[in-house]
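If you scroll down you'll find the structure; I have some questions about it.
With one protein chain held back, the other chains of the complex are shown just where they sit.
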Amino acid sequence: MFLAADGESPQRVCSYQDVLNYLNLTKANELFSMTRPVKDYKRSTEVSLELLLYAILDVKEIDQTFVPYVWILMKWQNDYISWDPHDFCGITNVSLPTEVLWKPDLTIEEMIEKDKAPPSPQLTIDYNGTVFVQNDQVLVSTCRMHVYKFPFDTQRCTLSFKSVVHTVTEIRLVHHWSSSETTEWSRELMRTQYEWLFLNMKVTNKSVTTFGAEQDMIVYTISMKRRPLLYVVNFLLPVFFLLCLDLASFLISDRGGEKLSFKVTLLLAVTVMQLILNEILPSSSNRIPLIALYCIGIFGLMLLSLLETIVVMYLMEKDSAPQDDETDGDRSLNASCGEKRGKEGFSCCEGGDKKWHPCVCICDVAADEATPAELLKVGIRYIAF
Amino acid sequence: MFLAADGESPQRVCSYQDVLNYLNLTKANELFSMTRPVKDYKRSTEVSLELLLYAILDVKEIDQTFVPYVWILMKWQNDYISWDPHDFCGITNVSLPTEVLWKPDLTIEEMIEKDKAPPSPQLTIDYNGTVFVQNDQVLVSTCRMHVYKFPFDTQRCTLSFKSVVHTVTEIRLVHHWSSSETTEWSRELMRTQYEWLFLNMKVTNKSVTTFGAEQDMIVYTISMKRRPLLYVVNFLLPVFFLLCLDLASFLISDRGGEKLSFKVTLLLAVTVMQLILNEILPSSSNRIPLIALYCIGIFGLMLLSLLETIVVMYLMEKDSAPQDDETDGDRSLNASCGEKRGKEGFSCCEGGDKKWHPCVCICDVAADEATPAELLKVGIRYIAF
Amino acid sequence: MFLAADGESPQRVCSYQDVLNYLNLTKANELFSMTRPVKDYKRSTEVSLELLLYAILDVKEIDQTFVPYVWILMKWQNDYISWDPHDFCGITNVSLPTEVLWKPDLTIEEMIEKDKAPPSPQLTIDYNGTVFVQNDQVLVSTCRMHVYKFPFDTQRCTLSFKSVVHTVTEIRLVHHWSSSETTEWSRELMRTQYEWLFLNMKVTNKSVTTFGAEQDMIVYTISMKRRPLLYVVNFLLPVFFLLCLDLASFLISDRGGEKLSFKVTLLLAVTVMQLILNEILPSSSNRIPLIALYCIGIFGLMLLSLLETIVVMYLMEKDSAPQDDETDGDRSLNASCGEKRGKEGFSCCEGGDKKWHPCVCICDVAADEATPAELLKVGIRYIAF
Amino acid sequence: MFLAADGESPQRVCSYQDVLNYLNLTKANELFSMTRPVKDYKRSTEVSLELLLYAILDVKEIDQTFVPYVWILMKWQNDYISWDPHDFCGITNVSLPTEVLWKPDLTIEEMIEKDKAPPSPQLTIDYNGTVFVQNDQVLVSTCRMHVYKFPFDTQRCTLSFKSVVHTVTEIRLVHHWSSSETTEWSRELMRTQYEWLFLNMKVTNKSVTTFGAEQDMIVYTISMKRRPLLYVVNFLLPVFFLLCLDLASFLISDRGGEKLSFKVTLLLAVTVMQLILNEILPSSSNRIPLIALYCIGIFGLMLLSLLETIVVMYLMEKDSAPQDDETDGDRSLNASCGEKRGKEGFSCCEGGDKKWHPCVCICDVAADEATPAELLKVGIRYIAF
Partner (left out) sequence: MFLAADGESPQRVCSYQDVLNYLNLTKANELFSMTRPVKDYKRSTEVSLELLLYAILDVKEIDQTFVPYVWILMKWQNDYISWDPHDFCGITNVSLPTEVLWKPDLTIEEMIEKDKAPPSPQLTIDYNGTVFVQNDQVLVSTCRMHVYKFPFDTQRCTLSFKSVVHTVTEIRLVHHWSSSETTEWSRELMRTQYEWLFLNMKVTNKSVTTFGAEQDMIVYTISMKRRPLLYVVNFLLPVFFLLCLDLASFLISDRGGEKLSFKVTLLLAVTVMQLILNEILPSSSNRIPLIALYCIGIFGLMLLSLLETIVVMYLMEKDSAPQDDETDGDRSLNASCGEKRGKEGFSCCEGGDKKWHPCVCICDVAADEATPAELLKVGIRYIAF
């Protein structure tokens, strides 16, 4: 009424409210919000759905969740809406609060948390009844992660849109943008390329049958590649360095404890690293991730090299003990001397002229009979720490 | 009215709104939303409830929570809804916003947080009054975990559906799918098999009496098995490796500190591992989990072997101290000599011709009297670092 | 109207809606939801409140929060509700959406977060006007924790129910179940006995005066006992083991660095353990928790034993340095010899016949004058690594 | 109507609804909820605001947030509410759902999260139009922390209440309780004194001008003191102990690696402690917190003492190397002998009578020329591990 007065002036002006009044579109009018807006119930509603990716906000391997920030554009036909723009000074579309109109009950099967982003408060209706809804959504979705090749992995997460209660005869889901268009436009939109590099999006339209009812489904598959650089620098490299050190430790002579303590400290460092790995990786797959194998492998190698060191040291000791097989005169001295030599590795430095003889002999004998390798060990026997 | 005009055309078309108008089903009509929708209050409402498992999103031992992602299908009879499809061009069902109709006040006893997934906005009504509600829910439920056999454990979590205020005379809960069907269909639906392997679901119908009122209850028991592989690789194996090293360390001679420092470093590594365990396991059970026993057991073994090493070293030292029981002439020298030998393990390298004698004697005596085992220790005495 | 037609049939059936129609109970009728439902304002509303404990979901010492999962049953009289069951085929109670009726503004003083569990959607009214509300609630409440005896502590947390704005003349709070009944029934209900063992509940009714207005208050005191087993196994025992090792290390001779490095590694292990403790315990009490004292005490003991070891080693060295007080001929040699002996601990093994004399003397003197304990130390001096 | 019948009985009873009916106070009546409730718009609304502190729930230095649990009491005049209690059997106040009346748009400037506590559902109106609102609120507010003296710090957090859109001519903010009353009453109310000890509250009334509009503001300043005991016991003391050990390590002789490994292990322990500190302290201030200086200072001291040890050891070695400047006969032997002595620290134990001479000489010379300090070092040279 208030507006009608304006509308009848020679220089005619129209407000959006005139359109609503014409359509009798009010919040209270349940015609618009209660049921699927088709005049003939046999006509299905074709919902056109497009999705672009703004950002990959989070990918949590441990929770198997994928958090994309997407831009969703939907449109469908509302049979109860239509006006002639000529009657309204050329108004072709009106924007309205979203809650006044019926919306398809689309759900994303993978979605496990409500949208965290503020919902878009308005939608647009067209003069021929098309309703446009545009929304930014932060989707917390579940996604089966494949961590086998972590951190050089490529993940594929799907977002499957379908109606909850409507069959294909009621709601048909279509998409107009091809996979390549979606990928390209998403790439332009992408803001923060966090840890993950967006590869591409694939959109497929399929039809699923749940308990006898056939339903349309649009599946968006987002492929992305992890940027492994920092993992390499901060995890793989240090562990590899530790392995190098362990290998290098073979150059350390078996003389004395420094080799053992060196190696066991490296082992401790790898242990600490391994626990960190434990926090990153979920215990999800049947196959052990390569990085876990890498870590446990290096751990195992270090273990083996440690064991080898211990065994070698033990054998050398044991080997050098029964060396008192001299045939000289004063055995008692020799026994004591050999004993001392074998166990102590300290030079038995005897004073007297004659007593020197057997000692020298032993050494002599040892040097004669031994192969060079054995010689080394014999030498070790003498110094054995 | 607006539609009625369409409805009376020769080529008759019907809209869903026609049905609602016929039923007088509006948001404001409290007949549909206020009370249990039976015309005769003596008739109980039979609620059929089926549950399928989409995913096991999380199982937190420390919080004793189990987070399944389930798909719930309920249906019941609403006496106020019924129409003849023939009068409405064959419309057999209408989908409506969920809030306009009464819903049974079913609760899941174990549920401790509100559903985090976006609720399904629509339900479906049938021409004969059946109301179908279909919903995806992320249930944060409490579950008594049995961590005794962790990480080789199998957990059984229950979801108990019952009405809050209605007795069995008002609401009867039934399920039509058997345990095996539920298990099979869940298995087909399952998306991410996270750390847990879904075994089966069992559905049972029981009747509980709370304060004199008998109520129907449907209990879904979900059995699942943990995939222990990564725990084995990242926790059990390293700890076992450390034990191996500790055992191997017996081969290290007691000569000098490298054995002690080796073993105490291993102990430190196990300590760090144990603290990680502390984060995983809840302090819930009367029985200590096996893995804790495994860990503390290995810790204890290492402790004992360390103590044994220390004691052996101590005894050897103590043992070798009072060895100055020679009966030779110049005792004073001998005392000093024996002392030196026992404590130092350094060769007492004496110069003069005659002085050599007693030294040799001692060694001789020691070698004569000692058993082989003692001989070893005597030897150790000489080298004791 | 729709129902009235049914109601007048010979085989009379009544629906719940008939009762509501009789009571004129609609969502819009503010008589039921605006004010305290008494016809005479001087009559106080007696609210009966019972509480049972389902589960103790969490007890966070660090945040001083206690999260019980409780079952609350309230009932009170609504004067505007009453009907004769005979007029309605014997309907004695009707269940309604909770929002249509006035509810007492009860608050739990300790509650610091909104109820996280899904609220119960319905309540029940009786033909004589009694309103029953039954609700499962996850209460995040603040609770003063007493961690002095951790992990052998027993906590007492209170839940104080009172009206926010109503005085005792308006709302009176009563409870009908005694403390023992509440305890017993809670025990039956209890599902997960997490880390805490529920001991008992005590319910007391008291009257508080806030700013001149007297108010009724019902206080539920929940006592619970921590299950310390895992803390003992995973924290107290390892720390105790480390202490044992430290004590055992006294058996390690002061010869050389292995004792020092052994002890300092133990200290490092206790340090790591202490930091974990830091995460568990809040810095709340004036009294230091016993476990912190236990930890810092063991740390201190280790520190002292380390200091003692260092000092003993230092004294022995210092002690042995000025030992060149011989009165023999060639002093220069002796000085050098004594020097060498004291500092090196290596046998000064001299060759010549005559030169041997003084060296022997010294050792002899030392051995003669020393007590056994000193003898040991003298011995140590010679070997001091 | 229903009530009016009751109200006209000789023994007259009045219900609260009678008052609402008289006032025409319904949810739909926008007179009460739309605008500031003054009949003359020139009259400002005086809002009286009092705040008491229930508990200090959390103080997060890292997030600079302060979470008090407060009790807020507001009252103001609503010109549209007034009745004569005599007409209503003496009803002087009525409690109502909070949403039916206008409330001042007070905001707390520091508040960064919505109130987490369940809001109070009811308010009270007086017969002369005063509206009382009483609310428990958990305020997550930002607060500039001063961590310079951590953990001996005292924090001052402010809560500034002001209207968002109303100027001082529209809403005037007053408080009736003085700072000392507020402090005293808060102290009585305080439940859990968590880590923080409440000192006092100061309330001040000021007037701020934002973009030309003058507004009243009430600022509550809460002072609180941290209880440092546990930080002292669990952080400061252990670090101090480690420093003591480092100082004590000066008593360890420079002979051999045990001193180095001892000190570097202490350094590792301090490093671990420092990282924990990193988690506690925010990187916020221009001034480095004292505790960080304490920690880095001790770290630095240990570093210096380690460097000193390394340098001393190096100098001693270097010093002792070119010591073969003897002028005796057989130089070749001496060179070898001096070489051996300086580098090895092993006794060069020569046998023959005559050969002994030069060796003795060297030692003699060294002893003669050296100062006592040098003597010590010379001694060390002989033992240098």
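We call the chains A, B, C and D, going by the order they appear; numbering starts again at 1 in every chain.
Everything that follows uses one rule, which is that a residue touches a chain if its C-beta (ideal position, glycine included) is under 8 Å from a C-beta of that chain, and two chains touch if they have at least 3 such contacts.
None of these values were measured; they are calculated from a predicted model.
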Contact residue for the chain not shown (choose from A:100, A:293 or A:312): A:100
Touching residue (missing chain; options A:62, A:91, A:199 or A:293): A:91
Footprint left on chain D by the chain that the document does not show: 30-31, 33-36, 38-42, 63-64, 79-80, 103, 105, 107, 109-115, 142-145, 164-166, 170, 256-258, 260-261, 264-265, 267-268, 271-272, 274-275, 277-278, 281-286, 288-289, 292-293, 295-296, 299-300, 303, 306-307, 310-311, 313-314, 317, 321, 330, 332-333, 335-337, 339-340, 342-355, 384-385
Positions on chain A where the hidden chain makes contact: 2-3, 6, 13-17, 20, 26-27, 54-55, 57-58, 69, 88-89, 91, 94-97, 100, 116-118, 120-124, 132, 134-136, 138, 151, 191-195, 226-231, 233-235, 237-238, 241-242, 244-245, 248-249, 251-253, 255-259, 261-262, 265-266, 268-269, 272-273, 276, 345-347, 349-353, 355-356, 360, 363-364, 366-368, 375-376, 378-380, 382-383, 385
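Simple rule for what comes next: only the chains that are shown with their structure count from here on.
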Most remote chain, CA-based centroid, reference being chain B: D
Inter-centroid spacing, chain C versus chain B (mean Cα positions, whole Å): 21
Euclidean distance of C-alpha centroids - chain B vs chain D, Å: 34
Shared interface positions of chain B, touching two or more other chains: 256-258, 261, 265, 268, 272, 345-347, 349-353, 355, 385
